[in-house]
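One protein chain is absent from this view; the other protein chains keep their places.
Chain IDs A and B follow the sequence of writing; residue 1 opens each chain.
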Amino acid sequence: MFHWLEQKPFFFAVVLFLTIAFAGIIEVIPDFAKQSQPTVGTKPYTTLELAGRHVYIKDSCNACHSQLIRPFKSETDRYGMYSLSGEYAYDRPFLWGSKRTGPDLMRVGNYRTTDWHENHMMNPASVVPGTVMPAYPHMFTNIADIETAYAEAYTVKAVFGVPYDAEGMPKLGTLEEAQADAMAQAKLIAADMKNQSVKDAVANGQVPEIVALIAYLNSLK
Amino acid sequence: MDQETLLTIQGYGKFFVILFVFIVFYSYAYSIYKRQRTGERDFEKYSNLVHDDSFDSTPLEKRDNSIDKND
Partner (left out) sequence: MQSNAQLEYDYSIVKAFTFTTILFGIIGMLVGVILAFQLAFPELSNLAGEYGTFGRLRPLHTNGVAFGFTLSGIFATWYYVGQRVLKMSLNESKFLMTVAKLHFALYFITILLAVVTLILGITTSKEYAELEWPLDLLVVVWWVLWGVAMFGMIGMRRERTIYVSIWYFMSSFLAVAMLYLFNNMEVPTALVSGYGSVMHSVSMYAGTNDALVQWWYGHNAVAFVFTTPIIGMIYYFLPKESGQNVFSYKLSVLAFWGLMFVYLWAGGHHLIYSTVPDWMQTMGSVMSVVLILPSWGSAINMLLTMKGEWQQLQTSPLIKFMILASTFYMLSTIEGPIQAIKSVNAIAHFTDWIPGHVHDGVLGWVGFMTMAALFHMAPRIFKREIYSKSLMETQFWIQTVAIVLYFTSMWIAGITQGMMWRAYDEYGSLLYSFIDTVTVLQPYYTIRAVGGLLYLVGFFMFAYNIYKTATSGRVLDKEPVNASPMAS
């Protein structure tokens, strides 16, 4: 039997593939349904927060920051309650990260504020001397892409049944409605900021990346 | 089907599949050494596939349908 297989490359390939695929089938698939149940109180991101999440991904903040608090006292003391599976139910993609060059950000919204982020993102070293985090002044001028954020929210609602517009959940509606809601949320954040060009942009109906990012960071709780 | 039964099936499935692969693997190992010992097949000669690999050298075992059929 084995001899035969060694000489038959195509059957060989099939057996090889089954051997390789086998772990995945048993390991990954059966737990899928359970893991995707949201915990009570977890809500999908608003359009503005989602746009901020895109900024976070665009600049790969996850290369240095985790969003996963492990169940150790030293971690819960530092970052807050350890992570639960259901809290990530609306995270597409997940942003756990694999390296903590900077601290965990899973619940950063609990202890950092808009103005703190504003100063820190503009120049981290001026807030925390000795940091290795890059400065992100370009976020104060780049404009966030609200339309793509809307497109994503629309897609997950249509394809995966994410409960936008449901009772007690964030409103999505049409693109115009979503843009108006995002502007309203952006205005609240800009009101807490001091950078004049950001304030002007928001007043003119544009959302700089930093505003969207801060909306996202504030939502991490 | 609820989560519990699913997990149970998964657990059993896993155990038996691992057992199966384990048996296949070791019988393969056994078959290799047995075939080498009885002289049915010399595995070590396949090292020569590396040494003797210029385009005009004769193949170690020619591909030949009459042999393939006998396997």
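The rule is short, and it goes like this: contacts are C-beta pairs under 8 Å (C-beta built on N, C-alpha and C of every residue); 3 or more make two chains touch, one makes a residue touch a chain.
The shown structure was predicted, so the numbers you read here are calculated from the model rather than taken from an experiment.
Remark: the absent chain touches shown chains A, B in the intact complex.
For the options A:M81, A:A151 or A:A180, the residue in contact with the chain missing from this view is A:A151. One chain of the complex is left out; on chain A, the residues touching it are 6-7, 9-10, 12-13, 16-17, 19-24, 27-28, 31-32, 35-36, 54, 57-64, 66, 68, 70-72, 74-75, 77-78, 83-85, 87-103, 125, 128-138, 142, 145, 147-152, 154-156, 158-160, 175.
Looking at chain B, the residues touching the absent chain are 21, 25, 28-29, 32-33, 36, 43-44, 46-51, 53-57, 59-64, 67-68.
Basically, only the chains that are shown with their structure count from here on.
Chain B has its Cα centroid 46 Å from the Cα centroid of chain A.
By the touch criterion stated above, chain B contacts chain A in their complex at residues 3, 6-7, 10, 13-14, 17, 21, 28, 31-32, 35, 41, 68, 71. By the touch criterion stated above, chain A contacts chain B in their complex at residues 2-4, 7, 19, 22, 26, 30, 33-34.
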